[in-house]
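Shown here: the complex without one of its protein chains, the others still in place.
Going by the order they are written in, the chains are A, B and C; count residues from 1 in each one.
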């Protein structure tokens, strides 16, 4: 098979979002691993309710991206121990295309916990969507400590965590791409 | 003290939402119990990201309602085992006003589980917001079976579940209204 | 490959457990599907703390069963919205053998929710153990209504839910048995 296609979903649209800088580093690392990837930015799919019609043709594009993917990485902050509302709105706009595809989650937080509680809740949602929640997750705590004055996130802050997660996402993506076809 | 003020938050803005008919019945029952209440409809606070500024003066009104309240009832459907994104966007737009106030949750679902999984996730969020998650919850399964051709929800379908929950919400609201002041 | 080996873990040791009758029906259905299976009864591995040494040679046997398996079905009741302590003690006594194997969960309850909240918590644990939580789950509500005077559980009460779950567990078990080897 070709290289598996594993887009990165950026799960917050909040102005000043630090997760964007993290997502860009994740994309870089994935490209260095020769994975096919691209950014799906929740900010490109604004919705004010769980109603697919609302976002119209934009969501058709989202569904095409989901259908073509072999797996996913989600980069998202934790808000009050849960996931961002805008991420849930986007995830809930599709169902069939997610099935039997692995997803790794990168939690981003300004505090010490690194988004671990958001990840636990989001794993329940992706399980309901028939995805495979893959561990280890990546927990980025105290994210501002890893950002420079230009707003760039330092890849060294990740240690081996991201590669460990991508190893597993990639393994599932490869095995199940064959099996689904 | 006066009667405690316990608004009902309707947690979905999806067109055709059945939770609206349930929320109206909840308001009726609360008024018969001589509770002060009012509807906070998430559809009145459209947001496409977790950014309080976005909704502007509307959110000032939401915060005033939250600050004035002694407790809350949330009526919401379950989407993919989690809470609606639009409900999370609204809840995340405030923090201080929620503290030390009870909240009872009514789950609405077309399936057999009655929103129980959404309630579990939402309890974690309201705990993070410093509210008191109060049991028993109300699980409305197979909601369409309890609706007539005019789209009205039959209060009899609730049995004693709503009153059991309101007993507890009201007990906390009364005790802690005094304690907070 | 040979038929995948998918043991059933009975997750409560409480005297009078109704989950035992359910587990026996699950085993019957699996054998009719020509799956290789066997019962792992948590009651055979008594432990009073999370300490593998305690249960000694018995746990060596559990680990052999886990290592040989291609997937799992867990049948368990819900206690106070969580999983039974004895089930957690047994699951925590092993790690490496679970990896990349699917697990379907059957919730058993005397109430209306059918163990859905236990299933959500248990999905988080099995994800941490590197298993794949597979949906749909089976929710057996009001379990006593489906039991006769001899304590037997009526398979008809399940409808298509168990087969739908086994379809998915079996699909993963077959695909990943090849991939792991």
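As a convention for this text, a residue touches a chain if its C-beta (ideal position, glycine included) is under 8 Å from a C-beta of that chain, and two chains touch if they have at least 3 such contacts.
Quick caveat, the model's predicted, so the values are computed rather than measured.
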Among A:5, A:36, A:59 or A:116, residue touching the chain not depicted: A:116
Candidate in contact with the missing chain, chosen from C:9, C:27, C:40 or C:89: C:89
Contact partner of the left-out chain, one of C:80, C:144 or C:160: C:80
Interface with the undisplayed chain - residues on chain B: 100, 120, 123-124, 127-128, 130, 132-133, 135, 171, 175-176, 179
Residue numbers in chain C that touch the chain omitted from display: 12-15, 43, 46-51, 53, 79-92, 95, 117, 121, 124-125, 127-129
Contact footprint on chain A, counting only the chain that is left out: 81, 112-114, 116-117, 120, 139, 141
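Everything that follows uses one rule, which is that only the chains that are shown with their structure count from here on.
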Where chain B and chain C are represented by their mean Cα positions, the distance between them in whole Å: 35
Mean-CA-position distance for chain C and chain A (Å): 30
Contacts with two or more other chains, residues of chain B listed in rising order: 81, 117
